[in-house]
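With one protein chain held back, the other chains of the complex are shown just where they sit.
Presenting subunit A:
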Amino acid sequence: MSRKMIPNEEKELEKSNKYLRLKNVQGRNLLVVREVYRRETVPCHSALCLSDCQPNNNEVGLLPADVTHYLVPDCQVAREYLEVLELPQLTGIVFLQTVAHSVQHEGNRRLHTRLKNLVRDKRKASVIFHNEFQKFSYCERLRGENLATWQSRSTYTAADWFYNHLAGQIPIVMVTQYRQVIAEYGNRQMNVFVLTLQEYLDTFWKMILPSITDLVDSITASLETRTKDKDYVGYLPSDVIEAGLKTGHYTQGFLNVNKSNASQEAFVRRKRQDQREDRDSDILIHGMSSRNRAVHGDLVVVELLPRSQWQGRSNVIREEGTDTKDKGGKDDSGEVTSVMTTGRIVAISQRAWREYVGTFSQGEETGLKGGKVLVIPWDYRIPKIRISTRQVEALRDHRIVVRIDSWDLESQYPNGHFVRSLGRIGELETEVAAILIENNIQMSTFSDAQMKELPVDTEEEPWKVEEEELLRRRDLRGSHLVFSIDPKGCEDVDDTLSVRTLDNGNTELGVHIADVTHFVKPGTLTDQEGKSRSTTVYLADRRYDMLPGILSANLCSLISGVDRYAVSVIWELDSSYNPVNVWYGKTIIRSSYKLFYEIAQAMSDGMPTHEVVKNVPELQNLPESDIKNKTKVLRSAVCRLMEVARHLKARRVRGGALELESTEVQIQLTETKSVENLTPKEHLEVHETIAECMIFANHWVAKKIAQAFPNSALLRHHPLPREEKFENLLTCASAKNYNVHTDSSKALAESLDTCDDANDPVINKLMRSLATMAMSNAAYFSTGALPLDQFFHYGLALDLYTHFTSPIRRYADIVVHRQLMAAVSKVTDTSGLPSNKELEELSEHINHQHRASQNAQRDSQELFQYLFFKGRNPEDECCTVDAVIYQLRANGVFVLAPRYGIKGPVYLKNKEGQVVYVQSDGQLEWSGGSIIKTDHTISVQSMFGTQSYRLLDHITVRITLNNSWAHSSGVRLELVDGQPHLSGSSGGDNLTKQQKAAIIKEVSEAAEEKKGQRSSHDLGVNFEELKKEYGQSSSDHNMYNLFQSFKETALKC
């Protein structure tokens, strides 16, 4: 092989390879080989140089000849103490290439730019010396040599070479922070000194620059705090994690950040752990560094810390999002609960990053280089996100959607990018869009392709019953009197009823549900869309349908007077109303009457016939004799139905069904109604009648499909509540000397009935709502996924339960319909039905969507609540209300204001640590003092005296606005008086409902101009839907309430 060197070069270059381990874009390790050329003549940039190695350009500085020594900092010193080296007094510094590289790669770009500027500044007379390109000053990194050792070896070798190169004319000082380096190299060469920075400054500069040590000390101090605060650790490799999970060394679970203390506290709920056995299954993750870049919702792997490092969670009510760092982190012992299992996150199994709604901070200047800006997410639990955008000025008062892209080890905040803008902050549409995105609900209009699949029903082309369907279905049109009872103005009727006496004296009860599956075949686009939506979403002022309007409001709606397909469940009940026979199947029906609740109730209460006729359009315009006859038949059917339902319910209540009604839900239901300007109605018996029939139908359908598909039926269960959740309820009960038993649903139901204060109806409601909060969430599941003993429904006290009666607005019902039809048709072909595994995934998805839609609903109600109070003067009569204390905390209490159904904290101690005292004239005084909390009382001791508050006491609070720029705005409760509010709570439900109704009405009217017409229409339907959810059963309805309150408290406390 012949070899030839590059011409025109006086000296030979030596080539060698440098091996680097890099990471590629996918994060895989990559071995990279780079060649390096070395030469003998690398300019030393020293005025003392004898060998004339200087370059001819004058751009770079020159080391002066008149200093006492040259300074060679090592990598760490250059990185961390660059500020010291930047002092104008320090000249003659030689930055080695090794050092400059380390500053560039281990430090950051800004630091490197500072270093380059320092070298360019000729007054500093400092240079970069390319030691790695110099043949003799270079040392190769040995195999297995660690980076820091190699760096110091290179630094010393280069310093040594420099000294020799200048023929010993000037001493060299190398500064390093590593003691062992000093020990190793300190006395090798006479005039090459190795010192620590402190020693060096003390020796050379203390006389001239006394302030220099202070600077060094402050840098050192800040370095220490920085490393403690946000230095994240790299994640463990996946094989280690897998092995660790198997041996139980690590635990896996979802990260749940505490909303009110987002920067400090997060919890990991252990996954797949039998929760009844393991009560304290939550692991506390304390602080950002042990959270290690995980974001709320991620599936993380946790390593438990040794018991000595366990910490307690804070017991102080904090305002959402307030940072507690300035408090020094040390809470008083009274403000922290006893220690709980604490861990740190070592790896992330799955990121749950989604789109986040965010806002640019209000006042911040954004002159950062590269256009990097911090975005504050709407959700308190999400850390700030760094994005780069040039549109900051234009979008300053907008809500924007951002996504997280990555979170680097060395970065305090995650990096993300801007997706789109939602609109200006404070506008109704923007806020509603934000709610939808935050709950991950995507609702677009139905596509043309989907609409094409659906049957048409227009003036020109009216929809007709198909002949072949007629043959296939049982025809109930002539034989049964079918009618529906729904709220007034309801358009989509998905359940109808029939009742009659059979020849043998038994009663026949029929529940006929709209046959949605006839129109929505598995696998069609409409089915796909319905599956992904899973449920119709109701917001306070609008709704997003699961199925297109043609189905939900027309073809699937069992309107009176037209032929409709139905799926029926028909029981034969004996004289004591025990079912002796049950029939399931497809039918064709024609509803005779579309009644509404009030008229049905009135009929059973004996309303005169002419009044009835006035309210039932189907009875009008008929001959006199017909009217009498028909009214009589209808009246007896309604009465019969109520009679049957009464018995069914009684049987279920004996079995231990819970009645956990609370004011809230009723309020939520009535509020939509207000837009139509109806007076809120009381709770009628006929509501329960309908609900009971639906529960009955659901229960029997569940029985049927569970029997037919023991491994793949979609059911709904409601697990036992966790014992510790009842703690607050029990504490409250004992404050009033009530006995509450939580052993079983029956015991609970009975003992709740005894918690009644004749003078104070709110107490019973509050107790029930506390019990509701303790409940677990009901959920759909596949029978193949759980053991038999977990199928039961706790709240309804039924062994099997499912959802069957509302296929128009719940996807689960559609699946159940299909399963029921497959079960009764005796066709063995079950190919269209989901398998256990698919069903498991499906039920998870549906549960998730349900929760999301409930959260969205709650958020939108809070939004409207806020908008209502926004228009009020705080001194307004309606803003001062009575409230009941239901929980005590270290710095305040949680109260329920029954008038509006608002729950929230009332602070007795403000952020400055002052406590409140109510003067006799009603003035509030804030002063220094302390708060003592016992089981049932909390007493405030201030310089004015001591005041105490008991659990379940009434106090007066004022509702004020909690305005927020980046987050959702809400209402806040402030203490006005320790006494009950004078107007009292005697108004009861009615007043509450009216009040709430007024809220939404006012807000909607103010906010909606152009689409007023449409929205009122929507709201009407919306109300019906809600009512029907309620109509499922009173307890089931509580279930729904239960999610809400449960979520609410979980997020707030």
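In this text, a contact is a pair of C-beta atoms (placed from the backbone, for glycine too) under 8 Å apart; a residue touches a chain by one contact, two chains touch by 3 or more; residues count from 1.
To be clear about the criterion, contacts and distances are computed from a predicted model.
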{"item": "Among \"LSM complex subunit LSm2\", \"Vacuolar protein sorting-associated protein 26C\", \"Exosome complex component RRP41\" or \"Ras-related protein Rab\", the UniProt name of the subunit that does not appear here", "value": "\"Exosome complex component RRP41\""}
{"item": "Which residue of A:R109, A:K122 or A:K206 touches the chain not shown here", "value": "A:R109"}
{"item": "Sites on subunit A contacted by the missing partner chain, in the whole complex", "value": "1-9, 13, 15, 17, 24, 28, 30-39, 42-43, 45, 55, 57, 59-60, 104-105, 108-109, 112, 116, 119-120, 128, 130, 132-133"}
